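For this view, one protein chain was removed and the others were kept in their places.
Moving on, here comes chain A:
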Amino acid sequence: MGCASSKQFKRAPRHGDAALLAKETTFSLDEVKALYELFEKISYSIFKDGLIHKEEFQLALFRNSNRKNLFADRIFDLFDMKRNGVIEFDEFVRSLQFFHPDTPMADKIAFAFRLYDLRGTGSIEREELKEMVLAILNESDLLLSDDAVEQMVDQTFKEADLNGDGRIDPDEWKAFTSMNPALLKYMTLPYLK
(Lines give C-alpha, C1' and ligand atoms only; values in the text may rest on other atoms or scores of the structure.)
Protein backbone atom coordinates (compact mmCIF):
# COMPACT_ATOMS: atom_id res chain seq x y z
CA MET A 1 0.00 0.00 0.00
CA GLY A 2 1.57 3.19 -1.10
CA CYS A 3 2.06 5.70 1.63
CA ALA A 4 2.38 8.53 -0.84
CA SER A 5 4.94 10.70 0.81
CA SER A 6 3.12 13.77 -0.18
CA LYS A 7 4.78 16.85 1.16
CA GLN A 8 1.77 19.00 0.53
CA PHE A 9 0.49 20.33 3.79
CA LYS A 10 -3.18 20.97 3.75
CA ARG A 11 -4.34 23.70 6.01
CA ALA A 12 -7.93 24.68 6.54
CA PRO A 13 -9.60 24.82 3.15
CA ARG A 14 -9.63 28.20 1.59
CA HIS A 15 -13.07 29.68 1.54
CA GLY A 16 -13.27 29.20 -2.21
CA ASP A 17 -12.52 25.46 -2.01
CA ALA A 18 -15.06 24.93 0.74
CA ALA A 19 -17.69 26.85 -1.18
CA LEU A 20 -17.01 24.80 -4.29
CA LEU A 21 -17.37 21.57 -2.32
CA ALA A 22 -20.60 22.82 -0.77
CA LYS A 23 -21.86 23.68 -4.22
CA GLU A 24 -20.95 20.37 -5.76
CA THR A 25 -22.03 18.06 -2.95
CA THR A 26 -25.03 17.51 -0.71
CA PHE A 27 -23.31 19.38 2.11
CA SER A 28 -23.81 22.99 3.09
CA LEU A 29 -20.86 25.32 3.60
CA ASP A 30 -21.10 24.93 7.36
CA GLU A 31 -21.20 21.17 7.04
CA VAL A 32 -18.13 21.21 4.83
CA LYS A 33 -16.34 23.20 7.50
CA ALA A 34 -17.48 20.78 10.18
CA LEU A 35 -16.23 17.91 8.04
CA TYR A 36 -12.90 19.65 7.81
CA GLU A 37 -12.55 19.55 11.57
CA LEU A 38 -13.24 15.85 11.50
CA PHE A 39 -10.85 15.36 8.61
CA GLU A 40 -8.16 17.25 10.43
CA LYS A 41 -8.58 15.13 13.53
CA ILE A 42 -8.23 11.90 11.58
CA SER A 43 -5.50 13.03 9.22
CA TYR A 44 -3.29 14.25 12.06
CA SER A 45 -3.81 11.21 14.23
CA ILE A 46 -0.64 9.37 13.16
CA PHE A 47 1.22 10.91 10.26
CA LYS A 48 0.25 14.50 10.86
CA ASP A 49 0.36 15.47 7.20
CA GLY A 50 -3.23 16.50 6.58
CA LEU A 51 -3.94 13.38 4.54
CA ILE A 52 -5.75 10.31 5.73
CA HIS A 53 -3.55 7.24 5.46
CA LYS A 54 -4.91 3.70 5.62
CA GLU A 55 -3.68 3.27 9.19
CA GLU A 56 -5.38 6.47 10.27
CA PHE A 57 -8.58 5.36 8.63
CA GLN A 58 -8.45 2.03 10.44
CA LEU A 59 -7.72 3.79 13.70
CA ALA A 60 -10.74 6.02 13.25
CA LEU A 61 -13.04 3.14 12.34
CA PHE A 62 -11.83 0.44 14.67
CA ARG A 63 -9.80 2.32 17.30
CA ASN A 64 -6.99 0.14 16.06
CA SER A 65 -4.57 1.18 13.33
CA ASN A 66 -3.51 -2.38 12.50
CA ARG A 67 -6.88 -3.96 12.06
CA LYS A 68 -7.16 -5.27 8.51
CA ASN A 69 -10.60 -5.52 7.04
CA LEU A 70 -11.46 -6.15 3.42
CA PHE A 71 -14.51 -3.92 3.51
CA ALA A 72 -12.78 -1.03 5.20
CA ASP A 73 -10.09 -1.42 2.53
CA ARG A 74 -12.73 -1.17 -0.16
CA ILE A 75 -14.18 1.97 1.37
CA PHE A 76 -10.70 3.46 1.63
CA ASP A 77 -9.92 2.60 -1.99
CA LEU A 78 -13.11 4.21 -3.22
CA PHE A 79 -12.57 7.31 -1.12
CA ASP A 80 -9.06 7.52 -2.56
CA MET A 81 -10.37 8.74 -5.87
CA LYS A 82 -6.96 9.72 -7.24
CA ARG A 83 -5.60 6.36 -6.19
CA ASN A 84 -2.51 7.79 -4.59
CA GLY A 85 -2.85 5.83 -1.37
CA VAL A 86 -4.23 8.64 0.77
CA ILE A 87 -7.57 10.38 1.18
CA GLU A 88 -7.46 14.11 0.59
CA PHE A 89 -10.02 16.50 1.96
CA ASP A 90 -12.01 16.97 -1.20
CA GLU A 91 -12.06 13.20 -1.78
CA PHE A 92 -13.26 12.79 1.79
CA VAL A 93 -16.16 15.18 1.30
CA ARG A 94 -17.13 13.97 -2.15
CA SER A 95 -17.13 10.35 -1.02
CA LEU A 96 -18.92 10.92 2.25
CA GLN A 97 -21.80 12.56 0.46
CA PHE A 98 -22.85 9.10 -0.76
CA PHE A 99 -23.61 8.36 2.88
CA HIS A 100 -25.73 11.45 3.36
CA PRO A 101 -29.38 10.71 4.19
CA ASP A 102 -30.52 13.01 1.37
CA THR A 103 -28.40 11.44 -1.33
CA PRO A 104 -30.54 9.68 -3.94
CA MET A 105 -30.78 5.93 -3.54
CA ALA A 106 -29.52 5.40 -7.08
CA ASP A 107 -26.19 7.01 -6.16
CA LYS A 108 -25.85 4.85 -3.07
CA ILE A 109 -26.64 1.76 -5.09
CA ALA A 110 -23.97 2.67 -7.62
CA PHE A 111 -21.43 3.33 -4.86
CA ALA A 112 -22.13 -0.03 -3.22
CA PHE A 113 -21.74 -1.70 -6.59
CA ARG A 114 -18.26 -0.30 -6.94
CA LEU A 115 -17.46 -1.45 -3.42
CA TYR A 116 -18.34 -5.02 -4.30
CA ASP A 117 -16.78 -5.01 -7.74
CA LEU A 118 -13.46 -5.89 -6.11
CA ARG A 119 -11.48 -6.16 -9.34
CA GLY A 120 -13.16 -3.23 -11.01
CA THR A 121 -14.39 -5.24 -13.97
CA GLY A 122 -17.71 -3.42 -14.16
CA SER A 123 -19.60 -6.39 -12.78
CA ILE A 124 -19.67 -8.46 -9.61
CA GLU A 125 -18.44 -11.97 -10.25
CA ARG A 126 -19.22 -15.06 -8.23
CA GLU A 127 -15.63 -15.31 -6.97
CA GLU A 128 -15.86 -11.76 -5.68
CA LEU A 129 -19.03 -12.55 -3.78
CA LYS A 130 -17.42 -15.64 -2.34
CA GLU A 131 -14.32 -13.74 -1.32
CA MET A 132 -16.48 -11.22 0.50
CA VAL A 133 -18.56 -13.90 2.19
CA LEU A 134 -15.40 -15.59 3.43
CA ALA A 135 -14.13 -12.24 4.68
CA ILE A 136 -17.26 -11.44 6.66
CA LEU A 137 -17.41 -14.95 8.11
CA ASN A 138 -13.80 -14.63 9.14
CA GLU A 139 -14.46 -11.22 10.62
CA SER A 140 -17.38 -12.65 12.61
CA ASP A 141 -15.35 -15.68 13.69
CA LEU A 142 -17.91 -17.93 12.05
CA LEU A 143 -16.72 -21.25 10.77
CA LEU A 144 -19.03 -22.55 8.10
CA SER A 145 -18.48 -25.68 6.09
CA ASP A 146 -17.35 -25.20 2.50
CA ASP A 147 -20.67 -26.60 1.38
CA ALA A 148 -22.63 -24.10 3.43
CA VAL A 149 -20.56 -21.25 2.02
CA GLU A 150 -20.93 -22.49 -1.55
CA GLN A 151 -24.65 -22.89 -1.09
CA MET A 152 -25.08 -19.43 0.35
CA VAL A 153 -23.02 -17.86 -2.43
CA ASP A 154 -24.81 -19.88 -5.09
CA GLN A 155 -28.23 -19.01 -3.84
CA THR A 156 -27.63 -15.29 -3.54
CA PHE A 157 -25.75 -15.17 -6.80
CA LYS A 158 -28.55 -16.94 -8.61
CA GLU A 159 -31.06 -14.53 -7.14
CA ALA A 160 -29.11 -11.50 -8.23
CA ASP A 161 -27.81 -12.69 -11.59
CA LEU A 162 -31.12 -12.41 -13.37
CA ASN A 163 -29.93 -13.26 -16.85
CA GLY A 164 -27.72 -16.04 -15.57
CA ASP A 165 -24.56 -14.96 -17.37
CA GLY A 166 -22.39 -15.47 -14.30
CA ARG A 167 -22.01 -11.77 -13.60
CA ILE A 168 -24.05 -9.27 -11.65
CA ASP A 169 -24.16 -6.21 -13.80
CA PRO A 170 -25.21 -2.74 -12.60
CA ASP A 171 -28.83 -3.19 -13.73
CA GLU A 172 -29.17 -6.50 -11.98
CA TRP A 173 -27.59 -4.97 -8.91
CA LYS A 174 -30.11 -2.16 -9.02
CA ALA A 175 -32.96 -4.64 -9.19
CA PHE A 176 -31.50 -6.74 -6.41
CA THR A 177 -30.94 -3.84 -4.03
CA SER A 178 -34.33 -2.34 -4.63
CA MET A 179 -35.81 -5.67 -3.55
CA ASN A 180 -33.50 -5.78 -0.53
CA PRO A 181 -33.25 -2.23 0.74
CA ALA A 182 -31.81 -3.40 4.06
CA LEU A 183 -28.70 -4.25 2.11
CA LEU A 184 -27.72 -0.61 1.91
CA LYS A 185 -28.45 0.43 5.47
CA TYR A 186 -24.80 1.19 6.10
CA MET A 187 -24.82 3.60 3.16
CA THR A 188 -26.79 6.12 5.19
CA LEU A 189 -25.24 7.85 8.17
CA PRO A 190 -27.71 9.89 10.21
CA TYR A 191 -24.78 11.84 11.66
CA LEU A 192 -24.23 13.59 8.37
CA LYS A 193 -27.45 15.51 8.60
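Heads up, the rule we're going with is that a contact is a pair of C-beta atoms (placed from the backbone, for glycine too) under 8 Å apart; a residue touches a chain by one contact, two chains touch by 3 or more; residues count from 1.
Everything below uses one rule, namely that contacts and distances are computed from a predicted model.
A single chain of the complex does not appear, and UniProt lists its protein name as "non-specific serine/threonine protein kinase", one of "VPS9 domain-containing protein", "Si:ch211-266k8.4", "non-specific serine/threonine protein kinase" or "Phosphatidylinositol glycan anchor biosynthesis class T".
By the touch rule set out above, chain A reaches the unshown chain at residues 38, 42, 60-64, 67, 69-75, 96, 99, 115-116, 129, 132-133, 135-137, 139-142, 144, 148, 152-153, 155-160, 162, 175-176, 178-180, 182-186, 189, 191-192.
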